[in-house]
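My questions will all concern the structure given below.
Note that one protein chain of the assembly has been removed; the remaining protein chains are unaltered in position.
Letters A, B and C mark the chains as written, and numbering starts fresh at 1 in each.
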Amino acid sequence: MSFERIKPHFPWITLLVLVLLVGIANPSFFDPAGLLSLVSDVVPLFIMALGMTFAIYIGGIDLSVQQMANLVTVIATVYLANFGIGVALIAVAAGFIIGAFSGFVTTRLYVPSFVSTLAMGFVALSAAKYLSGQRALYMDAELRDASFGWMFGRTAGVPHELVIALVLLAIAWFLQTRTTFGRALKAVGSGELAAVASGLNVDRVKILAFAISGVFAAIAGLIFSVKLSGGDANLANGFLLLAIVAVLVGGTPLTGGVGGVVNTAIGTLIVMVIRAAMVYLEIDATQQQMVFGIVLIAAIALTIDRSKLRGVVK
Amino acid sequence: MTDITAQTAPRARWLTRERIIKWAPLLVLIVLVLLFPFFEWLEDFRESKEHLYLADSRFFSIRNAARIAIASTPALMVAIGVTFIIIMGSIDLSMEGTVSVCAVIFAFAFIGWGGTLTSWAWLAIPLALLVGAVLGFINGLVHVRLKIPSFMASLAMGFVGTGFALLLTGGDRIRVEDDLFRSLLTVRWFNFPIMCYVALAMLLIAWFIQSRTTLGRNFYAVGGGEELAHASGLNVSRVRIMGFTLAGIFFAMGALLAVGRIGIAETATGNNFMFISITAVVVGGTALWGGIGGVWNTLVGVLIVNVINNGMVVIGLPSYVQDGVLGLLVIAAVVLSTDRKTVSFVK
Amino acid sequence: MSFIKKFIQQETVSRRNFLLASAYGVSGAAAMRMFGPSPVQAATYADPTVAWSYRNRTNPYWNEIVSGGEAFVESLGKSKDFLTHLINEGSSEKSLADVKALLAKTNGELALAIDTNDAPNARPVVEACAAAGAYVSTLWNKTDDLHPWDFGDNYVSHMSWSDEKPAEQTARILLEAMGGKGGVVHLGGIASNNPAIERLQGLKNALADYPDVELLDAQPADWDTQKANQIMSSFITRYGDEITGVHCANDTIGYGVLEALRAEGMDIPIVTYDGNPQAVELVAEGKILATVFTNPHWGGGITASLAYHAATGAFKPSEEPNEHREFYGPTIMVTPEDALEFRANYLDNVPTYDWKDFWGPSNGPIMYK
Partner (left out) sequence: MYELRQVDKHFPGVHALKAVDFKVNRHEIVGLVGENGAGKSTLMKVIYGAYQPDGGDITIDGTVVRFQNPRQAMNHGIGMVFQEQSLILNLTVMENIFLGYEQQFVKFGVIDWKAMAQAAKRQLAKVKLDIDPATTTSDLSFAQRQLVELAKVLTLEERIDGDLVILLDEPTSVLAKEEVELLFGLVRDLTKRASFIFVSHRMDEVLELSDRIYVMKDGAVVDVVAHDEAEVDAIQHKMVGREVDKEYYREQKQKPYDAGTVLVGFDKVSCGRRYSDISFDLHPGEVLCLVGTEGSGREAILRTIFGLDSPTAGTVTIKGEPVTRFAAQGGVSRGVGYIPRERKIEGIVAGMNVYENMTLSQMGNYSSGGVLKVGEEKSLARAWIERLGIKTPDVYKDCGGLSGGNQQKVVLAKWRSGGADIMLLDHPTRGLDIGAKEDVYEMIREMSDAGVGIILVADTLEEAIGLSHTILVIKDGAFQKRFDGTPGAKPTLYDLVHHMI
């Protein structure tokens, strides 16, 4: 039984073990400033994974997040001059609308989220290409600093990015555990039919989950855009699979109802450590991807709590 | 008193809702095939040019059909492979890696063993299929034995595959120049290159597996009710692993045709197959929750996706709206082919 | 041209004009007060780590770049493995994260050569290097408002290629081969990439002198062979025999186009770009009319060399003139006549370059429009 009791803690134990392994192999990994910088760089990915958690938590998936972020980098860059910090609102609104539409297509039109979000991602990509005129755009530095300079300073040595991430994590955690919406999410993820039979408006909950995923993706895109002070229709490429991996490795399986945003924070850190390990352990460039895959299988095999995957494993 | 021993009454109406939904993907395909020539006609009409609908269409021509067929063949192979998995209610995302590895190993072996089909190099073909089978088998083992949901297991296996292909090539691309092998693309029978017939043959084999073999039928049993199938004495784990192995073989076939089409094997050979093949499967009417659909649906799905891609360029749609239009059309196609009355909820 | 396309293009043009006016109009000059660290006397290192960060290993272009980087470290009397590789897989996020990880690992004792994958990513990479005291040289991608001289010594140099002129030259070769009439299609790179934009512009410049040639269509093929293959077959459907020439944004696109033509039994002139060995081979066989060699081997080596020598203090970047900090790389036109000779000189026997001759083969300062 003691093994059963340890199980839920596997994600962070895995993280700890990985950190120790890398650190032992190369002690410079433990340099606090370096670690802090590593962690703050993974923030956009983390925020995207945070949003994705909501989609996966109800048993779906959101494949539009990367294109959503692409679109937002373009929106932010194009409209910064007109609206200043107001582009944040536009970005969030765009994320909400596109996410909600994906959710609508999934719940009301019965298109599996795997396909509906993929398709909506294409729509967002088209919008990004159109808005950007298919060019890489960059922000005017003064305008960027005036509106979003606060995002990248440091207070008492703590990067503001990290603070933003923690605040968003806190919000997401609060949403998940302390609100009626979060409770409804859990009910939908663990037992949709029971949620229906309890009179919950399941469709609305699901649509909202996708909308939130869109909003977080938009925030991730915005931060990334400001960080890179520019935008184009491909800027956020490479986020999607990593964001999914971060959620899964954290121990939120695709079956829904298990895991949550804190798991995603751990999952993102695991991904970060694995990736940094490639650099720290000097893995040969041609071997990195294969090593990543193998470590991933091991990490997932360790972190998923099979006793909670009720029924058959598909 | 109802007489239970009698045959269920034949459907009175020919055009039932179920039947329409069953054939919806094909209807969508036909509509698309007629729609794009309409835009061509409209364009010429606006410019007051002579244009007889369909007859003067460039899209609606044998030669373009061949082009769409060529573009479809590798994706069709990959999509057929994943169809079996989806019928079981699982999913396989490892195709990009598997295709790359098979393509690269095939090319190395082919070049190394003589470089032409008339030498022992033909052995590279069975070797590639074997490699595909082995990768699929490992994928299935990871999924079934480690009890990792197939989504995660195959996603990670896909990373491993792509990484392995990169390790093999070191980033180089290998040209396969043998004229005999390339006759897949260059030699045409009845306007269609040989690779189309190869793909057709593989489709028939897949159909045969699906409809005439125990394994194929067991996929449906697992997808229709895994626990019930288990209770009936079916070795579900074995069926699953076999399914992933079979999918690997079809991925390898896709790799061979992809190399046949471009003449180049590289780590990037597998790129873009993942989303296109799963989209095609779903658009064709095979449900992601398993049990329904089949390889003919997948053929229709692959054709729908490729017809859209080809047609959008042919009618001169600007490139930046093409992605969005593809997305919306895919949603529309899936909506039309989903029987909303039999589905309780979808995630 | 399709009316749908016309309509949307008109829309785009007005949108783009609006966009340019808004993005560039307010303030042109880049201000580095808040973000960039103020230039200070930079520390130098006796034996910095040398790293190359690039897109992927699946494109022969990057393999050439890397071979240059490796040749350079070997010229230092070290083994090839001394060069650290960072591969971003087309992800700006990974590109930046990997650089940060390496900076942390080396504690800033780093000479980095990098293509940042996307222009906007250059700024945070350079800023991170400067903040850590590392030395960085960039290749290809950076935004126009980012300049080495704003960072003292740490941002050593930026090399790019002016693709417009060479692309125009290949286009002229193509248009001549077409007999100055007919229709041409262009298959481009990832639309937002600078080289993709310049190479298409080169074609358009050349077309101005050939009024009888129509640019039938131009679509992005994302530097991808398979995508190029599919787009080309669709072009053949749409335009059929109207296509009498193909202008490709790079060699890998060209391979896909050639195979599409081969499937149709068509034989029309095409030109490409980059001068990969396989493409040079095809030029020699006459299958490709021209490609442009940008000498990625030299580019890869010299970028690493510049960063390395600045890091060791062998030269002081801030004392160099601006044209030594931002300059164009060399371009060599490869045509069927000189393909064999070219191959013998550059590919079969890779020349041994003097990696301290930083600016010898370069091609003048970068000009902004």
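Basically, contacts are C-beta pairs under 8 Å (C-beta built on N, C-alpha and C of every residue); 3 or more make two chains touch, one makes a residue touch a chain.
Bear in mind that the values here come from a model prediction, so they are computed numbers and not experimental data.
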- Message: I'd like the shown chains that the missing chain touches, ordered by label.
- Response: A, B
- Among B:Leu146, B:Leu234 or B:Val325, residue touching the chain not depicted: B:Leu234
- Message: By the contact criterion defined above, which parts of subunit B meet the unshown chain? Give residue numbers in ascending order.
- Response: 1-2, 4-8, 208, 212-214, 217-218, 220-221, 223-225, 228-235, 291-292
- Residues of subunit A touching the missing chain are 178-181, 183-184, 186-187, 189-191, 193-201, 257-258, 308, 310
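Here is the rule we use: only the chains that are shown with their structure count from here on.
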- Hey, how would you classify the chain contact layout here, line, ring, star, complete or other? complete
- Chain whose mean Cα position lies farthest from subunit B: C
- Centroid distance [mean C-alpha coordinates] between subunit C and subunit A, Å: 31
- Cα-centroid distance, subunit B relative to subunit C, in whole angstrom: 35
- Task: List the centre-to-centre spacing of subunit A and subunit B in whole Å, with centres computed as mean CA coordinates.
- Result: 30
- Enumerate the residues of subunit A that touch no fewer than two other chains. 129-130, 134, 286, 288-289
- Item | Where subunit C touches two or more other chains, by residue | 12, 57, 191, 220
- Task: Under the touch definition given earlier, write down the residues of subunit C that touch subunit A in their complex.
- Result: 12, 15-16, 19, 22-27, 30-35, 57, 84-94, 96-98, 100-105, 107, 118-121, 123-124, 128, 141, 143-145, 190-194, 197, 220
- Message: Looking at the complex, which residues from subunit A come into contact with subunit B?
- Response: 58-60, 63, 105-107, 109-116, 118-123, 125-127, 129-130, 134, 192-193, 196, 202, 206, 241, 244-245, 248, 253-256, 286-294, 296-297, 300-301, 304, 306, 309, 311-314
- Message: Under the stated contact criterion, what part of subunit B meets subunit A in this complex?
- Response: 88-91, 97, 142-144, 146-153, 155-164, 166-167, 170-171, 226-227, 275, 278-279, 282-283, 288-290, 319-328, 330-331, 334-335, 338, 340, 343-347
